[in-house]
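Shown next, in structure tokens, is the structure this report addresses.
Only a single protein chain was left out; the remaining protein chains are all shown in position.
Letters are used for the chains, namely A, B, C, D and E, taken in the order the chains are written, and counting of residues starts over at 1 for each.
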Amino acid sequence: MFELGIVKRNITRADRGAADALARYGASTVHEAMGRVGLMKPYMRPIYGGARISGTAVTVLLQPGDNWMMHVAAEQIREGDIVVAAVTADCSDGFFGDLLATSFAARGARGLVIDGGCRDVRDLAEMRFPVWSKAISSKGTIKATLGSVNIPVVCAGALVHPGDVVVADDDGVVVVPAARAVATAEAAARREANEAEKRAKLAAGVLGLDMYQMREPLERAGLRYID
Amino acid sequence: MFELGIVKRNITRADRGAADALARYGASTVHEAMGRVGLMKPYMRPIYGGARISGTAVTVLLQPGDNWMMHVAAEQIREGDIVVAAVTADCSDGFFGDLLATSFAARGARGLVIDGGCRDVRDLAEMRFPVWSKAISSKGTIKATLGSVNIPVVCAGALVHPGDVVVADDDGVVVVPAARAVATAEAAARREANEAEKRAKLAAGVLGLDMYQMREPLERAGLRYID
Amino acid sequence: MFELGIVKRNITRADRGAADALARYGASTVHEAMGRVGLMKPYMRPIYGGARISGTAVTVLLQPGDNWMMHVAAEQIREGDIVVAAVTADCSDGFFGDLLATSFAARGARGLVIDGGCRDVRDLAEMRFPVWSKAISSKGTIKATLGSVNIPVVCAGALVHPGDVVVADDDGVVVVPAARAVATAEAAARREANEAEKRAKLAAGVLGLDMYQMREPLERAGLRYID
Amino acid sequence: MFELGIVKRNITRADRGAADALARYGASTVHEAMGRVGLMKPYMRPIYGGARISGTAVTVLLQPGDNWMMHVAAEQIREGDIVVAAVTADCSDGFFGDLLATSFAARGARGLVIDGGCRDVRDLAEMRFPVWSKAISSKGTIKATLGSVNIPVVCAGALVHPGDVVVADDDGVVVVPAARAVATAEAAARREANEAEKRAKLAAGVLGLDMYQMREPLERAGLRYID
Amino acid sequence: MFELGIVKRNITRADRGAADALARYGASTVHEAMGRVGLMKPYMRPIYGGARISGTAVTVLLQPGDNWMMHVAAEQIREGDIVVAAVTADCSDGFFGDLLATSFAARGARGLVIDGGCRDVRDLAEMRFPVWSKAISSKGTIKATLGSVNIPVVCAGALVHPGDVVVADDDGVVVVPAARAVATAEAAARREANEAEKRAKLAAGVLGLDMYQMREPLERAGLRYID
Partner (left out) sequence: MFELGIVKRNITRADRGAADALARYGASTVHEAMGRVGLMKPYMRPIYGGARISGTAVTVLLQPGDNWMMHVAAEQIREGDIVVAAVTADCSDGFFGDLLATSFAARGARGLVIDGGCRDVRDLAEMRFPVWSKAISSKGTIKATLGSVNIPVVCAGALVHPGDVVVADDDGVVVVPAARAVATAEAAARREANEAEKRAKLAAGVLGLDMYQMREPLERAGLRYID
């Protein structure tokens, strides 16, 4: 694991239906449906607002200041994938720009999640190729040192195996292990149905205190009302 | 002060007219009108651009990773309030999302200022429920530990008493003590009138050096022009 | 160098044609064309998206919490300049707002790059006066201590001489020494022409691996494909 | 509150015995004894290790880059005080060095807590004058703008009234409101007595699981042991 | 993986000899011997200088502000282990202090690595119980929510499986997968032997340029010497 100089060609992607469906619920609902695990650090931000995607992960481990493996990763992309790029050390360089985005999009990628920097963000916004990154930087990169493709990586604090489902939107990025994709999609659907009803009550002025029956446990915990 | 497990029901809100009027001038002008005190740290950012609000503070002190008191706070909201949420330790979790926003809006809240994380930001933008936060995160919270509602809190470096006026826009968040709200609104109005005249002169090419009569003090301070 | 209390009036600005032309290519292409030097730190962000400017630098060295020298700088601005403001210590105060922007614009400035804070950002966006800053803050400043105008400054990690070309867009801010402006504009034009062709190939599905002939060097470096 | 240009001469200091006694327990135990409120942000670090002090607060509100009010504060110091310095904006300048420390020590101060920078740290260590700060910086300051002395201040996220007790050691800085000093000292003493017994049991190999009777609640919460 | 509410009792620890031997080489040499993977983020710092340990990982996944699982982890510690604690969200609270350290030491733990805060650092230094953490904070924690023990965790950007070897010293923290412990110890020994010889040459004034035969490749890369 985490070996350098490896490209794994055959990976087991999560159930396609579940991978596609999860975008509908968004990162926050999926994160709840997962039991509150699998979230990347909140420093991962979209380069433009409003995008919401899900797909299967093609992973890439980069060296700082070096995007050689991005080109190796491009060949492994299939329709419906999201590339997840980790770096072996903190680096804000612009590993990714409009040329790579053109290539990734042509291969069928839905977006990129990178624990490093991105550039050409205006072009990427025009192309509607969404990227979640920790930095935006014009600093280009070299092509000198091997990393790996489709090995498990730690990206922004989250472990990602190739084939896992990635869900990304304005709230952040969540990783769903491939084996849990179907169950998570079901749980997310249940949560959402459930939330619609609650939303209506709250909009009508019902308090969460009453709807969730919190008054009694709050009193038991010692809450005191004063005037 | 800062006692846990307390909800104060009767708070003295700042003068309604002044509380409503301050939004017109915006955070920066109000901050100047206050004598440059009362500003929250600049890491507090709006989740979407363009909102400008003012209102009276309902305060809530949260525990990290726990939003139980948000529901307690909801009941204390009246038309024209802004909820100000402090946390007892640094925490970027998503304490607030679209369900709570629905409830807060139904109670008459104009927005939320939280020294922690927020989620469902796309939904909140669609609802036009503005939030100023230090993070955006899908990470949900539990309901296990008491905080307090309507006690004085320190939020993003600023002391906020319940009933104080909060002014928030793209420049940041300013707190105006209730007792100073009327005087501050007057001072802000004077500043703004004053600025319109200056703006016209500057637009016509008059230099601040001349308009503010700075040449002589600059020379006295030792400024030297060289070629 | 870095002397305080100095205003240099006659500065040698970079070739106007080159200074104007560089905006077309944007910060990332210009940075590449420069050989990957001259980039400001990626914490420098535009206050609104979509602006892309280039121009000749008028530099100003400020003291923390003090914007007195901004008014001195205004007088030195000519049509086509960009003001570059450094501060002698880390400071996020709002050194610049809509009044100064009105004055700078009236003098012909295309924008501001400041290693400090900015305010009135909604007004600045409406005026379309672009600013790249490290913070947004309502905190105003005083006028008490001398800095300098048109001396070499270090702004966000980059050395800027008065008259150098500054290129700024959503990717960041790059500084091109005046003496290299023409050559850099030519190199940038070549890069862009070159990229258009590559983009077309990549869009057609050609892989970077093949287009850049990377397969052989990757194999030589030891890359292994596994199933 | 937070008015600028004010020096309050007569402040009510916390009970001297309690103020002196709290150092014995240290910041962490006192923080627990307070019910987990009153802690400054963890970025406040001692300039040298091993110091542990408590005392009554003389507060000072500084302007960024300006230490004028430190000299005003010096006159208000009495034996057993700790100076607590807040700044109206984030600033890492070195507001305090060996000369001020000499003066403060001569007046009877036990240390300084400053939400800004400190310098001459080697000299201060030799003098054994402890400082908790957010930065160390050679950058000096000017004396141009008024702040205040002995008004309530927010320092590193904590509200401090003049006369409150401050407890500082390698773990951080805690503020105890004057009115709660005696009760907090008693509570801290009880905690410490209690901890000695626990420490002996744990050292003997007794598990917290058993000592705190956690096995049953953990099981109830759903904890599962697997092999 | 990353399931909450799980305690795995039987874990396969790395080869004891290798686990013990790796401390001799230190984090930097081991990291090189691993091929430059497995390093935790550099924000992980020792609470006191000079400690250098290696051991087998007992892992624990904590909830923010909650150290309940630390007590569960204590029971799983065996002689020669190092506890590695991850948190499900960024949190600087003091999850660990002298009481837990007493318990961990009594169970045979050599130290703690925690992607969160630590307290009682003076006591821990006196006990010589080393901790690597991302923060020091007096803020205590509650015991309300389940995490897990001995599941794979991501700690400060590194994936750690229970039983892996952890090497920690003043340079940082490195994780060696259990299956690679023996080979890594051998590689580290070779590196160290190799370095002794180089050190002697360099101390005698031989240049790395010559010792590593860099002059020719530098010239080929285009390095130019000017006077």
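We adopt the following convention: contacts are C-beta pairs under 8 Å (C-beta built on N, C-alpha and C of every residue); 3 or more make two chains touch, one makes a residue touch a chain.
A quick note: this is a predicted structure, and the numbers were derived from the prediction, not measured.
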- [ ] Specify the shown partners of the omitted chain in the complete complex.
- [x] A, C, D, E
Task: Of A:N67, A:S92, A:S133 or A:T184, the residue in touch with the unshown chain - done: A:S92
Task: Chain not shown: contacting residue from C:E32, C:D66 or C:D90 - done: C:D90
Task: Of D:D15, D:D98 or D:E192, the residue in touch with the unshown chain - done: D:D98
Open item on the list: For review purposes, identify every residue of chain A that touches the missing chain, sorted by number.
Closed with: 63-66, 88-93, 137, 139, 142, 144-145
Task: Residues in chain D touching the chain absent from view - done: 5-10, 48, 68, 70-72, 74-75, 92, 94, 97-100, 102-103, 105-107, 117, 119-122, 125, 135-140, 143, 145-146
- [ ] Would you write out the residues of chain C that touch the absent chain, in ascending order?
- [x] 1-4, 35-39, 41-42, 88-90, 152, 154, 157-159, 177
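Heads up, the rule we're going with is that only the chains that are shown with their structure count from here on.
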Task: Gap in Å, rounded to a whole number, between the CA centres of chain E and chain D - done: 31
Task: For chain E, residues contacting two or more additional chains - done: 88-90, 92, 137, 139, 145
Open item on the list: I'd like to see which chains touch which, written out pair by pair.
Closed with: A-B, A-C, A-E, B-C, B-D, B-E, C-D, D-E
